[in-house]
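Presented below is the structure to which this report refers.
A protein chain is absent from this complex, but the other protein chains hold their places.
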Amino acid sequence: MIQKAPRREPPSDDDANRRSRAELDHLVHRVEDFIRDVVIPAEPAPGQYLELPVRDELRAAAKAARLFAPHVSSKWGGIGLPLSQWPEVFEAAGYSPIGPVVLNCMAPDEGNMHMLEQIATPEQKRQFLEPLARGHASSCFGMTEPHPGAGSDPSQLSTTAERSSSGWVINGEKRFSSGANLAEFMIAMARTGEVGEATMFLVPMDTPGMTITRQINTVDRVIDGGHPHVEFNNVSVPDSAVLGEPHRGMEYAQVRLGPARLTHCMRWLGLARRSQDIALDRAHDRSLFGSRLDEQGLAQELIAQSEIDIEASRSLIQRTATLLEEDNRAGTRLSSVAKVFCSEAIYRVIDRSIQLCGGDGVSDDLPLAQYLNEVRPFRIYDGSTETHKWAIARRASRRRARERQRRHEQPDGQESGSTK
Amino acid sequence: MIQKAPRREPPSDDDANRRSRAELDHLVHRVEDFIRDVVIPAEPAPGQYLELPVRDELRAAAKAARLFAPHVSSKWGGIGLPLSQWPEVFEAAGYSPIGPVVLNCMAPDEGNMHMLEQIATPEQKRQFLEPLARGHASSCFGMTEPHPGAGSDPSQLSTTAERSSSGWVINGEKRFSSGANLAEFMIAMARTGEVGEATMFLVPMDTPGMTITRQINTVDRVIDGGHPHVEFNNVSVPDSAVLGEPHRGMEYAQVRLGPARLTHCMRWLGLARRSQDIALDRAHDRSLFGSRLDEQGLAQELIAQSEIDIEASRSLIQRTATLLEEDNRAGTRLSSVAKVFCSEAIYRVIDRSIQLCGGDGVSDDLPLAQYLNEVRPFRIYDGSTETHKWAIARRASRRRARERQRRHEQPDGQESGSTK
Amino acid sequence: MIQKAPRREPPSDDDANRRSRAELDHLVHRVEDFIRDVVIPAEPAPGQYLELPVRDELRAAAKAARLFAPHVSSKWGGIGLPLSQWPEVFEAAGYSPIGPVVLNCMAPDEGNMHMLEQIATPEQKRQFLEPLARGHASSCFGMTEPHPGAGSDPSQLSTTAERSSSGWVINGEKRFSSGANLAEFMIAMARTGEVGEATMFLVPMDTPGMTITRQINTVDRVIDGGHPHVEFNNVSVPDSAVLGEPHRGMEYAQVRLGPARLTHCMRWLGLARRSQDIALDRAHDRSLFGSRLDEQGLAQELIAQSEIDIEASRSLIQRTATLLEEDNRAGTRLSSVAKVFCSEAIYRVIDRSIQLCGGDGVSDDLPLAQYLNEVRPFRIYDGSTETHKWAIARRASRRRARERQRRHEQPDGQESGSTK
Partner (left out) sequence: MIQKAPRREPPSDDDANRRSRAELDHLVHRVEDFIRDVVIPAEPAPGQYLELPVRDELRAAAKAARLFAPHVSSKWGGIGLPLSQWPEVFEAAGYSPIGPVVLNCMAPDEGNMHMLEQIATPEQKRQFLEPLARGHASSCFGMTEPHPGAGSDPSQLSTTAERSSSGWVINGEKRFSSGANLAEFMIAMARTGEVGEATMFLVPMDTPGMTITRQINTVDRVIDGGHPHVEFNNVSVPDSAVLGEPHRGMEYAQVRLGPARLTHCMRWLGLARRSQDIALDRAHDRSLFGSRLDEQGLAQELIAQSEIDIEASRSLIQRTATLLEEDNRAGTRLSSVAKVFCSEAIYRVIDRSIQLCGGDGVSDDLPLAQYLNEVRPFRIYDGSTETHKWAIARRASRRRARERQRRHEQPDGQESGSTK
């Protein structure tokens, strides 16, 4: 049987804001128009960062157009779309590499908002979620650690939080803390017990003992605030800094994980489509050996492969988003498949678009080479392709083992597989 | 924007029979149980055909279990599921290579039933659809012709039908007329005017002048009745043999095309899943170099790749089926993408399952090598991978050209692609 | 540094028979002509076996043309080519699936002859090698065993030979004993001591206690004599049945292994080229959408990919053959890489040729679907792709570890890799 079973009803706010097909179409069109007319003309040159004043101006325009924070409850200033209606909107935003930042649905803030909305106390929501949602603050997420700490294997978590008289004292080091340079606060994971027992903390970046110790220069440009190392040196936080309840950090991480992976897929799929459009425009304009490039089979091969990659990615994303809304656990499992497929497919699409544009594709006359650099890390972060494959294979083996088990418990159980 | 817009309401019968999520789950489980408990034990050995008496016994069991003809209106004895609810049921049926024949949802009958239900006159439905739906007759579809006739390029159609005093006279030759050896009638496409003008005829196989002239031996075994050549030598048919209206054959072919392609994907996906299960069972039982095969990374690579192929196929199929129900034209376009992706992905899954089973995988101890032969032709029939890619690339180029056109018609239109 | 160093001089007979470039060209042309004019017209229909009387007639013609047993010393009736000159000759022979049998350079006899020539005593050569070389006898090789015995992991060897008063007594079971049904004798590997200590025996098939217990039906047709199970039940053999010396079986297996793997690559590459030629002929003759198929880019993509696969395979084969002649150990290591690459590439070439031929490609109008079945097992036997990859990765890691070791032993050793 296929993964699907609805285990819990979606929260009522979701339903209140759920759009009809026609309303959603209308919203997506408005995002597309906004990206094309307002955001794309303001894009920085390839390899450059978006300047903050420009960003803030664009964000003001997005608010004015009521397109800001599409995934956040209207209570905090967002549009409040249910998860199953994010894909087309996020893809439309991602058609510009700066679109998601402008619409305030970029990582890591977007995932943090989603998690805060589900887990934080009312007071924490007011203090941390609302400024994020309204674009008055930014945040980072502190999970990954320098080797041999938490990376692909979260059980290696080595940052610790110990009880003090007045709350907790955190020690450790995080790396690839995307956004930390600009962030007002970090949601930091620290071990608070046995292996696998962890707590999430809301820690303002200016808390004494918290230092950005090293900038990591990576090939991407679109996550505001870089990917630095952050050190915790006897960082004291009060009990109220615990996000949700203590010792449930690993469980909360799962709440964040599935949607956060999938929104990356949605956004980068928009960039893949942008690349394909750039290549299609070029292939239409260029002639080679006497005919238009887009009428030549070897170019059509590239174009068609990319169309297929885009449509397959879109289908997996939509199905996973719907499933996540219905059943977070089943959805998180499927999001692992979607993440591998989409990150690889999106990379291929952009790579082919470069090939279709020839020499221009690797020069700054076109943004494509930088797009390739933007999505290269996506095959690694949020679980590398190989880590996910390992997990996918193990889940498949266990699922099949359970099926065999059930079969054998039946009176006339038999192997379905073999012919003998 | 993404293909989606609902253009017409689905027919009321669909809605009458539409299942809730829980009801559909229940139906799918019943199909799975029936396949496992009743069908699989009766499968012929690899490379052998299902014998007709066994088939008929199994069909009687399927009827008794109320699982027969899931896609046909209850009026004609089927279950009457709307198209968007076929995928999981057909996949469950396809878990056995003979499952679809047993449940009477195998090509070419299934596509013929679907087309007849949409297009035929009430009298034609009674005469041709009802016996098909109830499993009292079988049929074939006459479209493909020997080179240089209709193949990937339907405009090459060379079989003709000419008006006579009493109806029409058909001349020509069809090949790959799957099922013809067992069929009571053929739905035959013949040219009745200019290039591209064609009519569909319902022709009983025993009509004078109609001869099976040559058997084609292919590598697959599951389509009852082979893939022979059929010759029309002054075959006279009355006006009532015209399916629907004259000269609308190409249009009707489109009605058949999208769903017929997609149901192949659904059924063969079931076989891919079967193969993966056989491989998982084997990988669990075998040890190599001191550890269980399914715990070794190079096996896990194969297992995971297949899981990803299965889930991506499933997602594309479900999205396409939903779209076909809402908007046949948009759905048919997407079915072209789904057909390429799924036929290639399903082949890869079965190929990997052989690799996981080692020497047994290419022997008759396991059915996998025959499964590979079953699905190899699927990358060719219903439009080869290359023909579809060509069409997909052309559609992408035209879609983008229309977008550019719209942009330039706007006052401040600008190229979204280039950075300069 | 690259693998190459010549460790031992090739045997003098090799040099005596080494052809100049022009002489080798002439020989290859003669093989090509013989295959085209004599062998191809006598090929059995797809899926059928070559009948023995036809085989013997063709072999007589090959002898008359002085093309028989190209790899065997002229002393035993062969041509006596050195290993580095086999590739083009074997490829030319493999252009017909029955070519290698006709020229007496087909597995398993060819590998057995090569090993006997290197290892057997003069008396054993007279008794076993000479009849093989002259085509008066055939043989099989008994290594693989039913699970959990020797397969990908030879240390699992479970067939044993124990000393008796008059020689040895062998017990155990072999499977995939290719050629056993027709063979006069088997070269059988049996454990004669600790794990990893084994001896090779020359055992006539009619020795009491030796029984063919089960036929395995596989998808290939070209290895005469099938792939049955062979049981040893207290099989007594004299001391003179020991091939070479006792307890050196594993070492001798290495002598056979490298060349035997590589000659498979050579022969099947010929069949890949045949498939490509069939597809090129078809693509030249067919028109689609108004132009010749071989002028359409999506067909050209397939054609070019296959050309590249063929040339890359050919290059790897030639380099490996040259290396095997100079340094058997280094050559055997590289043969592992060649085996994976060529078996996968050859399969792809034949698969693409089917795609280029459309519906005919999967029917018996063309032999291509059967060719695909011939080469499918090659990705599994002689070490599956996955087993070889595992070994290749381990060798790479160890090679690099040795390099690091050497570096660190130098006074100013430094990491060459990292930038910090």
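Letters A, B and C mark the chains in the order given here, with residues in each chain numbered from 1 onward.
Convention: a contact is a pair of C-beta atoms (placed from the backbone, for glycine too) under 8 Å apart; a residue touches a chain by one contact, two chains touch by 3 or more.
Please read all numbers here as calculations on a predicted model, not as lab measurements.
> Which of these touches the unseen chain: B:298, B:369 or B:396?
Considering the complete complex, B:298 is the one touching the chain left out.
> From the listed residues A:166, A:254 or A:363, report the one that touches the chain absent from this view.
Reading the full complex, the residue touching the unseen chain is A:363.
> Where the complex has a chain not shown, which of C:222, C:337 or C:380 is the residue touching it?
Here the residue in touch with the unshown chain is C:337.
> In terms of residues, what is the contact footprint of the unshown chain on chain B?
296-301
> Write the list of chain C residues that the hidden chain touches.
Listed in rising order, the touching residues are 1-2, 4-6, 21, 25, 28-29, 32, 36-37, 40-41, 43, 45-46, 88, 91, 95, 274, 276-278, 280-284, 294, 297, 299-301, 303-305, 307-308, 311-312, 314-316, 318-320, 334, 337-338, 340-341, 364-367, 388-390, 392-397, 400-401, 403-404, 407, 412, 414-420.
> Counting contacts across the full complex, list the positions on chain A that touch the omitted chain.
144, 147-148, 151-153, 175-176, 216-220, 227, 286-289, 296, 298-299, 302, 354-355, 358-359, 361-365, 369, 372-373, 376-377, 379-381, 384-386, 389-390
By definition in this document, only the chains that are shown with their structure count from here on.
> Which chain lies the greatest distance away from chain B when centres are computed from Cα atoms alone?
Farthest chain from chain B, going by C-alpha centroids: C.
> Quick check for you: after a Cα superposition of chain B on chain C, what is the rotation angle, between 0 and 180°, in steps of 5?
Roughly 180 degrees of rotation.
> For this structure, I'd like the pair of chains sharing the most C-beta contacts.
Chain pair with the maximum contact count: A-B.
> With centres defined as the mean C-alpha position, give me the chain A-chain B separation in Å.
Distance between chain centres, rounded to whole Å: 36 Å.
> Round to the nearest whole Å and give the separation of the Cα centres of chain A and chain C.
50
> Touching at least two other chains at once: which residues of chain C meet that condition?
Chain C, residues with two or more chain partners: 296, 298-299.
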